[in-house]
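Removed: one protein chain of the complex. Kept in place: all other protein chains.
For chain A:
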């Protein structure tokens, strides 16, 4: 523990870094997620006062775990006769009881795989991961997803009830299920990051809280599953994308798109780490979707300017991605890249081929891309119509400002 930290900072750091482990280890004693959460919250509250008196312990995570577990044992003894229908965490090794010597990495993995179980609705997986693995409060999660606290509380309660009643197991999946289930976990983290990277609505372009939680989770997964190339690919993708954070907002608060970004503002340390992870991720044959998406971000990151981007390489990577995992958004991005590789006519033709794709009909970036190519061809009125169409599809203020700015430029020219 760093000595220059105040107690409050040390508790906040332990909250970020140790919550998942403390909760997972406590849940092994309580067999009940709600009770475990209660005890872990108590332990963090107690840390604030105790550490002020005794100093920050050498291993804050161990201190918090012991405190939370003792509290749990105390409560279980005291309330044994009052607590009815304890929602048991289904675990085939129930009879062996909590194992103290067990690998601490496994404890956190169990918790993550439980939160991201495919029997839970995707939004419940995201909410539970933030709640149980990251320790965010229901109010914080509700704010991040712009729903009321009571809606979010109901969603989390329902998901926890399903874990208990349907007996979703609290364990790492068997080898045969593992790769599917890891992909599910990675998808949840990716969704968290994307939600933070471009907030779907509201005043800010980004929700930095969600971004850092997603990066923390990806780092945790790399630590827990060091041999998995897709996990490395996900962390690479998040680092390379987030490296552009400082360049994404102009002085007026409007979103600055990739072509116009000041690349001097990109975070070079994050880019170096991301690029080295991409190399590791691409070792898998065939490469997974996160490795390929990270490779695309890496091509942008090593290009000195928008004009110098290796578009043929990017088109080729999108082909690999679409072969692995077809999606309308990937097809759109490929169309845009092919426009930069082969000229605006080619880009428009590629976009036209996607015109009947229902998922893209109200997707603002499809209209933005069309506007961009029309603008390059000097078809100003059509470009204007495309940007106006894009405006009707986004509620994000920073994006709206950026689109209005482009419309104003079209008017002047």
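Worth pointing out:
In the analysis below, a contact is a pair of C-beta atoms (placed from the backbone, for glycine too) under 8 Å apart; a residue touches a chain by one contact, two chains touch by 3 or more; residues count from 1.
Just so it is clear, contacts and distances are computed from a predicted model.
Hidden from the displayed complex is a chain whose UniProt protein name, among "YCII-related domain-containing protein", "Protein-arginine rhamnosyltransferase", "ThiF family adenylyltransferase" or "Putative aldouronate transport system permease protein", is "YCII-related domain-containing protein". Shown as candidates are A:8, A:121 or A:166; the residue that touches the absent chain is A:166. Screening A:8, A:119 or A:258 for touch with the missing chain picks out A:119.
Touching the omitted chain from chain A are residues 90-92, 117, 119, 165-169, 173, 177.
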